[in-house]
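Inspection log for the structure reproduced underneath, given as structure tokens.
With one protein chain withheld, the remaining protein chains of the complex are depicted in position.
In order of appearance the chains are A and B, and numbering begins at 1 in each one.
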């Protein structure tokens, strides 16, 4: 599934080409517009925005909104800024990503190299779990977290994200390991390597690319999640997205658009960075979730 | 002579290990997904309000649900939203992919620009568009200050048009991804077929209409499945962009379920609506997954 250009056989005239470039450019502007608005307005004083200058570059450059969004904006009842919620997200994302990726790798290994009767059905069950509307599990999940004493905790959220993420991580590793030569596994078996030794010594050293895909995908998904955060997080475990929404939706006081924009960028920054640094893998993850080939 | 096969403990353990390793994940999925689905479906037949309760009421929640104008609005919004979102994303994605496939300079950069919204949270997207479309400070205000005094663009505050702003933001977020899917499909087409068609005298238009686009069937199918399940799950975007308003103008089944279950303490009805959502997704996903997994066997 490469996106590399090939020697296309289609020839286009000069006028057509100009038009094509024009359309492409127009859409590039369309996609950049909200980001431009966010960035530009996050470094302006508030009155420049309310005065109708949303599209203008800042006349007075200020990092004040960023500082405020980060450390002193009113979120819920406390003027804490987004900082504590940022760390909540980190504390939730890191373990959830690691656990779901490790489980996905092991599952993919079993489902491709230790096949047994009915394994495809089991995989189908796991995969379908990624696509359900999560509304269907909200009520029982809330009860379950309560029963397990994890209601409102970061660990509760980690559990939720692991459960609803393993379908995808399993899919990634399964598709990747499916084309990993089975003869290598057999050779290792004859050499006397056991189940975990084969995984650890033979498969894992070659799993770098897919592990990156899985990690990026899980990181993006979990970081960006709102539904589970809003449903299951307690006051001191709310993730970044929930806090941002609280910040933006708060009905008290003046609407500080510049702070909202700065907050939105702060919430988007980690995933955006990942996308820019490792976009190739990000795209591959997206594609594997759709075209399973 | 030969003594019978002595299968030692370690060998037996080895043969059980794969299933043992798979079982935690499987148990989690069975309990947290399928067990919970059964529980939720069960709740939809009970008199649960603030908390789950187990008084059986049969189809009452469903008949109540279908009498609620709130639910009907959510459904008709869903209809509008899904139809526009899926078709616009598909057309736009395909169009941009075809354009990008013409040996475009700086293709990598353009691709990156088109696709980055997919990395953002719907909450971020919602926030950005919310203020950009806000008549008080956003586009309307800007154009008026620039001298176009009569310009009006208040869809986001307008009951009749607010749902289209949700479509706009959602299309903005996902169309790049659809573009990437179609682009991958285009790149997978055998170039020699195209050369042969050109020798046959096909114009570019005919080349695409008769040869290329028909070969993108799998990409169309995947795009449809992905987009439709995203549409049904759309929740965060509405919360951040419009909060379901103005009034109930942008309520969707997902937001309906959330507010009935958690704010209005009508858990039975909430569960019933979630069940209907699940059935809708299942009707699309199960045949798709079945076909995909069977092929790969």
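As a convention for this text, contacts are C-beta pairs under 8 Å (C-beta built on N, C-alpha and C of every residue); 3 or more make two chains touch, one makes a residue touch a chain.
Heads up, the rule we're going with is that contacts and distances are computed from a predicted model.
Enquirer: Considering only the chain that is not displayed, what protein name does its UniProt record carry among "Metapyrocatechase", "HPr-rel-A system PqqD family peptide chaperone", "Helicase Helix-turn-helix domain-containing protein" or "Carbohydrate ABC transporter ATP-binding protein, CUT1 family"?
Expert: Record says "Carbohydrate ABC transporter ATP-binding protein, CUT1 family".
Enquirer: Can you list the shown chains that the omitted chain is in contact with?
Expert: Across the whole assembly, the hidden chain touches A, B.
Enquirer: Any idea which of A:13, A:118 or A:192 touches the chain not displayed?
Expert: A:192
Enquirer: Name, in rising order, the residues on chain A that touch the hidden chain in the full complex.
Expert: 181, 183-184, 186-193, 197, 201-202, 205-206
Enquirer: Please identify, in ascending order, the residues of chain B that touch the omitted chain?
Expert: For chain B, the residues touching the absent chain are 1-7, 10-11, 14.
What we mean here is this: only the chains that are shown with their structure count from here on.
Enquirer: Show me the residue ranges of chain B that touch chain A in the complex, using the header's touch definition.
Expert: Touching chain A: residues 14, 17-19, 21-22, 24-26, 28-30, 32-37, 39-40, 43, 52, 96, 99-104, 107, 110-125, 127-132, 136-139, 141-142, 144-145, 172, 176-177, 180-181, 183-184, 187-188, 191, 194-195, 198, 204, 207, 218-219, 222-223, 225-226, 229, 232-233, 235-236, 239-240, 243, 253-254, 257-258, 261-262, 267, 270-271, 273-275, 277-278, 281-282, 285-286, 289-290, 292-293, 296-297 of chain B.
Enquirer: For the complex, give me every residue of chain A touching chain B.
Expert: 1-12, 17, 20-21, 23-24, 27-28, 30-35, 37-38, 41, 49-55, 103, 106-107, 109-111, 114, 116, 120, 122-129, 131-141, 143-144, 162-164, 166-167, 170, 178, 194-196, 220, 223-227, 230-231, 241, 244-245, 248-249, 257, 260-261, 263-265, 267-268, 271-272, 274-276, 279, 282-283, 286-287, 289-293
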